[in-house]
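Comments concern the structure below.
Complex shown without one protein chain; remaining protein chains in place.
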Amino acid sequence: MEKIKLIDEKGKRIDGRGAKDLRPIKIKVHPLNRADGSCYIEWGTNKVIASVYGPKEAQPKHLQDPLRAIVRCNYDMASFSVDERKRPGPDRRSSEISKVIGEALENAVLTNLFPRTMIEVNIEVLEADAGTRCTGLTAAGIALADAGIPMRDIPAACAGGKVDGKIVVDLRKEEDQAGDADLPIAILPRTKEILLMQMDGDLSEKEFYELLDLLADACINISEMQKKALLDRYKQEEDVEEDKETEGKKTENKEIKKEEEE
Amino acid sequence: MEKIKLIDEKGKRIDGRGAKDLRPIKIKVHPLNRADGSCYIEWGTNKVIASVYGPKEAQPKHLQDPLRAIVRCNYDMASFSVDERKRPGPDRRSSEISKVIGEALENAVLTNLFPRTMIEVNIEVLEADAGTRCTGLTAAGIALADAGIPMRDIPAACAGGKVDGKIVVDLRKEEDQAGDADLPIAILPRTKEILLMQMDGDLSEKEFYELLDLLADACINISEMQKKALLDRYKQEEDVEEDKETEGKKTENKEIKKEEEE
Amino acid sequence: MEKIKLIDEKGKRIDGRGAKDLRPIKIKVHPLNRADGSCYIEWGTNKVIASVYGPKEAQPKHLQDPLRAIVRCNYDMASFSVDERKRPGPDRRSSEISKVIGEALENAVLTNLFPRTMIEVNIEVLEADAGTRCTGLTAAGIALADAGIPMRDIPAACAGGKVDGKIVVDLRKEEDQAGDADLPIAILPRTKEILLMQMDGDLSEKEFYELLDLLADACINISEMQKKALLDRYKQEEDVEEDKETEGKKTENKEIKKEEEE
Amino acid sequence: MSKSVVSAIRKDYLYKLAQDGKRMDDRKFDEYRKITIEPGVITHAEGSARVRLGKTEVCAGVKLELGEPYADSPNSGVLITNSELLPLASPDFERGPPRENAIELSRVVDRGIRESGMIDFEKLCIEPGEKVWKVFVDLYVLDHNGNLFDACALAGLAALCTAKIPFERFGLGKDVPLPLATSPPISCTHVKFNGALMADPSLDEELIADARLTIALDEKSHFRAIQKGEAGSFTLDEVKEITKMAQSNVEKIRNIFKKAVKR
Amino acid sequence: MSKSVVSAIRKDYLYKLAQDGKRMDDRKFDEYRKITIEPGVITHAEGSARVRLGKTEVCAGVKLELGEPYADSPNSGVLITNSELLPLASPDFERGPPRENAIELSRVVDRGIRESGMIDFEKLCIEPGEKVWKVFVDLYVLDHNGNLFDACALAGLAALCTAKIPFERFGLGKDVPLPLATSPPISCTHVKFNGALMADPSLDEELIADARLTIALDEKSHFRAIQKGEAGSFTLDEVKEITKMAQSNVEKIRNIFKKAVKR
Partner (left out) sequence: MSKSVVSAIRKDYLYKLAQDGKRMDDRKFDEYRKITIEPGVITHAEGSARVRLGKTEVCAGVKLELGEPYADSPNSGVLITNSELLPLASPDFERGPPRENAIELSRVVDRGIRESGMIDFEKLCIEPGEKVWKVFVDLYVLDHNGNLFDACALAGLAALCTAKIPFERFGLGKDVPLPLATSPPISCTHVKFNGALMADPSLDEELIADARLTIALDEKSHFRAIQKGEAGSFTLDEVKEITKMAQSNVEKIRNIFKKAVKR
């Protein structure tokens, strides 16, 4: 297979981004009704939805921790989220990702406030284009806040790597597959503590720390977007949401009526 | 594939039946010893055996309903009951059928008499030739009665459909496969309430109600056979069964003895 | 396939053994640290390790016997223990062997001393060359003793069969595959009670009892080896083991130091 | 559908409302909640659709893979319909293999597609007996607020109507639309509780329902599929009343559907 | 076999009876219950038989499918034996994957068939290394009243003896009988409790048994298979006593078997 050129002469990446540029990110807070908190993120072509239930009684009982809440994460990819159909249900990859995301979130949550309970985080990847664990973790952070779960800080995540010999953040699929290294991290933005870190590929010590710095900055940018999205939601919540409900009802009736008239 | 002619010029079906005729039905009440109630039915080529255990303590406990008994049905097809070997054990089809039969039976049973208990109905299809869910449900109704479970009425079931454009009851395999519609129902004969109804294919509104009427009549015929079989069993129970036992013992001894003499 | 000649003119088997000769057996008591008792055996090319945990509370609780301990055995073959890779995890063969070994061991253990508990025996076959169930049972007997579980006697096991028309003990793989019969047994050496017996192939009544006799003798030989291995272990236990520990520590430091100096 | 417990108070309240001819969200007994169908939402899927039915939300995706046909229909493509009751969607949904409810849901939607004659399965055969297209319709329930049967059926049908055969991905030429033969039957679900019959049950209504009846009707208003559920029973008259409700709603829903998928 | 608990009273009663040389159903220690073998009961199966052993009842069916041989025996057909302890048959049998007991039962019956040399596996090869007949023997336990080992073995053997190779179903010509080489070994099961040895245990006897011993003998009275079960032990003398019981019963059972299958 011929190697694709991923960085052009001007230092631009295949989608025109510079080394430190993130893909476009759209955040929707509380898109779901049943869940206690939820968040939908479009991050480049990634489409991920996260929901939070809890704190609720931990079941089965032997899982209960008498001193704190446990955080359990279910990361799942929809069968149609990738080119070749993925068999529905958990596999080894999703089990590992569920574990490392769950551990990262547990660090952020003030678990000692809710002994013997469980906080359940569900992440569903509807469309995947590299970086779904970071997208999912970022969405889960917002969903936890939306559910009113007290946290030290809202965690944010971003992956980076090495492409055509150059250190860049937020790899897209082509960069992930043809690149020389992949390093996803999650941090608490305020203290820059690292909650999640995985890596494979090949990075010199210098490159590794350079990339870590870029990723910390990227996470802080993402953190700003998270806060803005939550703030917008809080502002709109009381007035607008109620209007929507009523309007929804009206539109619905109108639509049905219109259909009837046709 | 060439379409088979399923109704001849005289309006007769491939096995000589008219539109409203049922296949031959043989019922044996209480063929099994361990079960609290049981029934074996040969319905055309279908061979189905049903057993009932209970009411017994519902296990696991979280299934218990403090106000009534739950009815759980296991419908299963033997691996050799069809042409191509079926993998033993439950599959999606048997799960759905177990669910709809269980719901239908629950309607008939006076569940409020036995709070916190479970009534277990097991249906095994030893040989299949279309209509096994109706055969199984009909057998289960008898097995429940045989087990002494109080019911509002004994449910009876029959399927019907459309074959070569004609509405007929009790489809056999060729009619089911080449036919235009399949409609299995179960009713309580006394009130004609519908307990089970599924359908696929293509029926006009007129055809649908015409078939529903025929099926209700068929179910009432079947109900008569159910009652007759139970009555015969009750009559024979005390005297004959005991004789059989003794005779069985004698024959057995004789047989072994005869073998010894040979 | 041509039949291999398994017994030569002088009555010797393919590895030079006579009919009653066992393959070389090496026993190591307590090779593992976590387990309460353990044993590693090399028996011909077979390499088997057994560990014992317990008596501990039987879980789940419905397994508890109010009058005695239950003995549960997990026999497992490593994926690389045979020529064609075996899928890891239990299969039907290992389930059956686990059952019969567990039953045999339960007979030896004074289970009435530990009501409501479970004694867990784990047998891992690292390399297999016919006779692994007997090797495993023999190792498990030692591991039980090593764990201090009181027994009526330490069970010993050996298989035998018929090869080129001749009765022999301790079949190796070629003899097992091309032979005419295979008969594994386990006994309590003191009383010669039979705890495990399985057989397939073809043996006349005379051959069967002749083989049973040879196997009882073989088991008694194996029993002597078991006792010797345990005795050696008890003798060395206090002094030598502690020395080893200290030495191990020293060697370790030396090794690391040596590495540093290189 | 769900094991959520509705409090006795809410149950009494819904009974009382029903006696006055009312429902909790002010709908009439035969009235559907707002339906939104958004096709083509997933780029990686061969076809996809997001359907909202009131606050219930389902995302359906279609994927095609090459595989072997069934022995008894060597010239036909294969349909596999699966529904995932994601823990995301309800506190009552758990991880793990599908339960009875999910299986019934999948199979009813599957029969709805299969028996409708909507997909021309013979055109999905590449080499008789050897190689055919397998069509996977996967239904992901994102928000469960009642009537998953209708939401999933609509989502599955809409995803199929916008699906292509991915010849390109398999190096077999250019993609073409999935060959669809007819306008599909539309399914309407109803519940009965305390004697009252209602279309498009909300979750609370579902939870107290004695019986459920789903009817799928085609453009000629023929019956194409029926599924009765739960332990309650229906009289013949009740079946007739439900049929009338369905006939009127099917027409409206079909219009919404056609506009959305532009077929 | 079963986890049913026999009351202490019944246990004492059985012990006492045994001390007087008696059994609950008046049989002698070495006496079998009545055996009925009804072959050919299932039309759709390639071979089938219903066996009653006292009140224990088993239905066996044989199906043949085409498949690949095992890598280490490319010229041989394949045998797969499976037993289903149906919840129908006993309150102690549960749905779900087979437990240890069902697995042991399947494997013992399987070895009984396989090692008997009864099936001529080489004649089941169609294309070496590529295509052979796979013979499935499925044992469905319908009523469990003790001694499933013997009932299942007889049912499996009888079903095989009446089985055909379904060439027609696969469009390969006319059906022919399954090629069987010899008269099969017959297996007899015995239990020991409180020192007493008994043939053909009833369920109650099985439940209190310390140990179980199954022996299969061929026409020359050679040992062809043995399986010891349960935590109790046997002395050499007890094995000899059981062998004698088996030798006399095997002959009688073989006659019943031959009459039933007409081989």
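As written, the chains take the letters A, B, C, D and E, and residue 1 is the first residue of each chain.
Keep in mind that, in the parts below, a residue touches a chain if its C-beta (ideal position, glycine included) is under 8 Å from a C-beta of that chain, and two chains touch if they have at least 3 such contacts.
Remember, it's a predicted structure, so these values are computed and weren't measured experimentally.
> Considering the entire complex, write down the shown chains that touch the omitted one.
Contacts of the omitted chain with visible chains: A, C.
> Which residue, A:Ala78, A:Leu195 or A:Ile222, contacts the hidden chain when the whole complex is considered?
The single option touching the absent chain is A:Leu195.
> Spell out, residue by residue, where the missing chain touches chain A.
Here the touching residues of chain A are 84, 92-93, 95-96, 98-100, 103-104, 106-107, 181, 183, 188, 191-205, 208-209, 212, 216.
> Since one chain has been left out of the picture, which residues of chain C touch it in the full complex?
32-35, 38, 45, 47, 49-51, 53, 56, 74, 76, 78-85, 88-90, 120, 122, 124, 126-128, 248-249, 251-252, 255-256, 259-260, 262
Throughout what follows, only the chains that are shown with their structure count from here on.
> Which groups of chains are still linked by touch once chain D is set aside?
Take away chain D: A | B, C, E.
> Which chains, if any, touch chain C and chain D both?
none
> When every step has to jump to a touching chain, what is the lowest number of steps that links chain D to chain E?
So the least number of steps between the two chains is 2.
> Could you find the chain whose CA centre sits the greatest distance from that of chain C?
Of all the other chains, the one whose centre lies farthest from chain C is D.
> For chain A and chain B, let me know how many angstrom lie between their CA-based centres, rounded off.
Between these chains, centre-to-centre, one finds 52 Å.
> Please output the residue numbers of chain C that touch at least 2 other chains, ranges allowed.
none
> Going by the contact rule already set, what residues in chain E reach two or more other chains?
If we look for residues of chain E contacting two or more partner chains, we find none.
> Specify the contact topology among the chains shown, as one of line, ring, star, complete or other.
Per interface graph, the chains form a line.
> What pairs of chains are touching here?
A-D, B-D, B-E, C-E
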